[in-house]
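Omission of a single protein chain aside, the complex is shown with its protein chains in their original locations.
As written, the chain order gives the labels A, B, C and D, with residue 1 at the start of each chain.
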Amino acid sequence: MLNTITEEAIVIKNGAKTFQTDIENPTYVLKNVDLSIKKGEFYVLLGPSGCGKSTLLNIIAGFLDLSVGELHIVTSREENRDGRGFVFQSADSALFPWLTVEENISFGLKMKKVPPEKRKKIANTFIKLTGLLGHAKKFPDNLSGGMKQRAQLARVLANEPEILLMDEPFGALDAMTRRTMQNELIRIWKETNKTVIFVTHDIQEAILLGQKIGIMSVGPNSRIETAYDVKLPYPRDITSIDFNNHYKQVQAHFEDFSI
Amino acid sequence: MLNTITEEAIVIKNGAKTFQTDIENPTYVLKNVDLSIKKGEFYVLLGPSGCGKSTLLNIIAGFLDLSVGELHIVTSREENRDGRGFVFQSADSALFPWLTVEENISFGLKMKKVPPEKRKKIANTFIKLTGLLGHAKKFPDNLSGGMKQRAQLARVLANEPEILLMDEPFGALDAMTRRTMQNELIRIWKETNKTVIFVTHDIQEAILLGQKIGIMSVGPNSRIETAYDVKLPYPRDITSIDFNNHYKQVQAHFEDFSI
Amino acid sequence: MTTIELKKGQQVAPVVKVKRKSRIGKLILQSGMIGWLFILLVWQIASVFSEPMFLPSPYLTLVGAIEIASDGTLFLYMGYSFLRVLAGWTLGLLIAVPFGLLIGTNKFVRALFEPVINFVRFIPPLAFITLFMLWFGIGEQSKVFLIVYATFFVITINTLTGVLSISNDKLLSAKSMGASKFQTLIYVVIPATIPYIFTGAKLAMGSSFMAIVGAEMVAANEGIGFMIWNARLYFKTDWIFVGLVVLGLMGFIMDRIFAYAGRKLLGRYKIV
Amino acid sequence: MTTIELKKGQQVAPVVKVKRKSRIGKLILQSGMIGWLFILLVWQIASVFSEPMFLPSPYLTLVGAIEIASDGTLFLYMGYSFLRVLAGWTLGLLIAVPFGLLIGTNKFVRALFEPVINFVRFIPPLAFITLFMLWFGIGEQSKVFLIVYATFFVITINTLTGVLSISNDKLLSAKSMGASKFQTLIYVVIPATIPYIFTGAKLAMGSSFMAIVGAEMVAANEGIGFMIWNARLYFKTDWIFVGLVVLGLMGFIMDRIFAYAGRKLLGRYKIV
Partner (left out) sequence: ACGNDANSANADGKTIRAAIDTAAGGSFQIRTAAANNYFADRELNVELSNFAYGIDTVNAVLTKQADTGLAADYALLNSLGKGDFVVVSSLTGSDEHFNSVSLSEILAVKGIEVPADIKGKKIGVAKGTVSEYQWAKCLEHYSISEDEIKYIPYSTPDEAIVGMKKGDIDVVIGTGALIEKFKNIDGVHEIDRLSSVPDLSVSSYLIVDRKFAEANSEEIGKFLKGIEQGIEYVKGNPEGTADIGYKELKITKEDILLDLKRVNYTLGFTKEDYTHLSNMKAYLLERGILDEDFNLDEKLYLDPAKQVLKDKVTY
């Protein structure tokens, strides 16, 4: 079966998820979910609050199991866990506040018993890549929100995952910082060539970042209603006419199933 | 002197603020602030993080004192405190979690010893106005972020202030909810005819809401660099060409003093 | 390139039954019954390797309990101890809460008393037994005041913490809605502090049960503490154990009742 | 329409001097000296209206302290009590922390022991004296274990709370970065729990000082608790007061040292 999807990095076939375990006819949060994401693609999951975006991302991350259906993850790794890096919305709750930025970034390498010098070298690469030079010795609590999120991203990237899963990573940042981070993310994605799944409920952010936008329907029984292609070159200009046309089209989708 | 500004609701002349009290040459957070806001105007304070927007708003609210300069507040009230309502960024920290939505909204009236029936009537008006019908008996913790912010707005409006001070009230909301709340705010402002000062660092939000945008410079010694007029009719369409032209112009200001 | 196939999801149906079964097991586990059985077992085994005079078995303890309960004495003693705890704890609450509110809301008073509190709180109630007897007599007063003392600091400190952790936004918004200082105290500070007061009161309940044994050491004619002391004097080990179990039970039950009442009556204050 | 003019701001300069002056006042206030003077004054006045036998004045207490300190006895007693507290507290920490981690990380063990803990913690150390003598003899061991008991629950419960309040994000991110269960325990669970362990250890330090008086009731020949009990036998109220003050001081100083050491050594763990 897999021979037909060799280009794909992630595939879900007829996936469903319920959190209830002891009643006969459970309510499904997700149902009939079909998803197929290409290697290197920047895929955005867009949907209303509570529709199940995080649940779906956690399933792809391996943090949760599907109740029904098939999940395929394709990476070049022996150990699959390493193949996927997860960037949480709240850097505060994900970063280790007792470790410096550099120590946070080296954490995964330390777990894999990479020797200290090599750890330092790798950490440095990602400190540079994420614009954290000069902040390496600081503790997360002494960083601004944007800096913290950069540190989290660097920490995930240091494990060199092939797939990057991001759950509203910029949702807690202020408008200006968010704009900067969005541009940085596109730059880093281009440099590192990852497959990215990015969850948001901001239409503008979705169009600004995604090559493909999976628009989810309202839950329960939420599924991916439409996979919308954004054929705009990067970097994208939110004040351009093309951009705003896309915006109107995506917005219309949401009015369709009236949130 | 005031005879020249009878049309004005709020005036600051050569205002300055420092938090240091015991050194000879203090650093000023705000310096040479001149501000003049007309009655009924929707005024947006836009500026980078940490420049002193909240400080300025707190001074206007009477929570802080100017170190240097003059502040004039003009209302038709005997007691000035009542003239100004303040909407905090975090509804969680501002609302009283032990009171229901309705009780929160009636709080100011209760303090003024308004009789219960009358309190109920007034509360109801603002419950309706802010779209909280059906949520009156709920406690804040059982509301979504958007609902909480509506409740805070209703609570402030129930005191019938002539001036509404809002410190990034939608900063913590998700993109979709934020959009809805922005539209609601414009509707309520039109209905109630308040003078509004709205603090944000989101350019799009500033242009979507403001009649006038006071653009603040980077601190210390921050001041209101430019007062920018937005001559677009409400409701405004963020995808329109006019809107995006405004966006580019305001953005250019920020590039000027390079944040 | 390796291709790895992750977790084929199963149908939900078969899962259901499995969960059903384990539900009873879960209930037993959560009730803590296994923990109790385990403790009883350890106690029983330990007593087998000892003499009843030194370590009576759970069974002998039960026999002892029945003996002392048969003429109602045990329940009388429980009643006395309970009433002393209740009186001391209530009085402690009535003194410590206003005091905590005062030092929390007034910087000057706080600066005055905080260091003293941080000093006195290390002096155990037990050290005051003789002095309290001197000052308050050998009757109920000294016993009740020993418990008041035992509850005072934990309630005061919790109340103080509560007042200090009220968000400034709440105080400013009350002010800007026209609340006077007194109204702010009544309608904002006190309700916002209730969860902390509750926690303090709950911890103090524990301290009260700690203090009752000391309070009933001297010049008591009844009570569980008195029983334990007398049993020590005559080396009735089984009654010492009855006393231990009864104290544990009383504390445990009071704690649960208190938590339950808190949830029911103070639900809107989000007590924890 | 009324026109109201609010607060004309003043020049900053004249403010400066005023603040300078009040700074010393602020320092005095913050040092708590006024609080101490106030307490001493109240104590002195109260003692004037009483007899030395009931309430020795601060001065007489000092005389008593000098009397008992002159041959080094007081310091010897302090040393004994201090070492017992230290030993019991350290041992308590060594037992309670791993236990708290175990019940925090293992649902089954938690279900087993949590109810038992919630029962036993209401039994005061004092009630266990006989039992502890039985198990550990009447020498140092039983005294130390009484303190271990007094520290055990507060440290265990704090550690447990700490483990349970680790954000799921931290655990998941460690897992997704390839940490094994054991690595997660060592590198995530323990560091994340340190602030809670620290709080527990600090509270337990207080409990230790509470328990030392009870511990030294038993077959002790020295120690501050012994001194208080002995003073009772010979009715030396001034020595009871010396004991009280010394206990308060020792507790207070230990608490400050501990907090200071925590800030210096565990700064990165954001202890509170």
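Operating definition for what follows: a residue touches a chain if its C-beta (ideal position, glycine included) is under 8 Å from a C-beta of that chain, and two chains touch if they have at least 3 such contacts.
Everything numeric in this text was worked out from a predicted model, so none of it was measured.
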Exercise. Wait, the hidden chain, what does it touch out of the ones we have here?
Worked result: C, D
Seminar exercise, completed: Across C:I39, C:I68, C:V154 or C:M210, the one contacting the chain not displayed is C:I68
For this session: Decide which residue listed in D:M33, D:A69 or D:L134 touches the omitted chain of the complex.
Result: D:L134
Problem set entry | Those residues of chain D which, in the complete complex, touch the missing chain | 46, 50, 53-55, 130, 133-134, 137-139, 217-221, 229-230, 232-235
Exercise. Mind pulling the chain C residues that touch the left-out chain?
Worked result: 51, 53-54, 68, 73, 130, 133-139, 141-142, 217-221, 226-227, 229-236, 239
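Simple rule for what comes next: only the chains that are shown with their structure count from here on.
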Exercise. Quick one: chain A and chain D, Cα centre-to-centre, how many Å?
Worked result: 47
Problem set entry | Residue numbers of chain B (touch at least two other chains) | 62
For this session: Could you list the positions in chain C whose residues touch two or more of the other chains?
Result: none
Exercise. Which chain B residues qualify as touching chain C in the complex?
Worked result: 61-63, 79, 81-82, 84-86, 88, 90, 93-94, 96-99, 107-108, 110-112, 139, 141, 155-156, 159
Seminar exercise, completed: chain A partner, complex, touching residues on chain D are 167, 169-170, 172-180, 183, 187-188, 191-192, 194, 268-270
For this session: Could you pull out which chain C residues touch chain D in their complex?
Result: 29-32, 34-36, 38-39, 54-55, 108, 111-116, 118-131, 134-135, 206, 209-214, 228, 232, 237, 240, 243-244, 247-252, 255
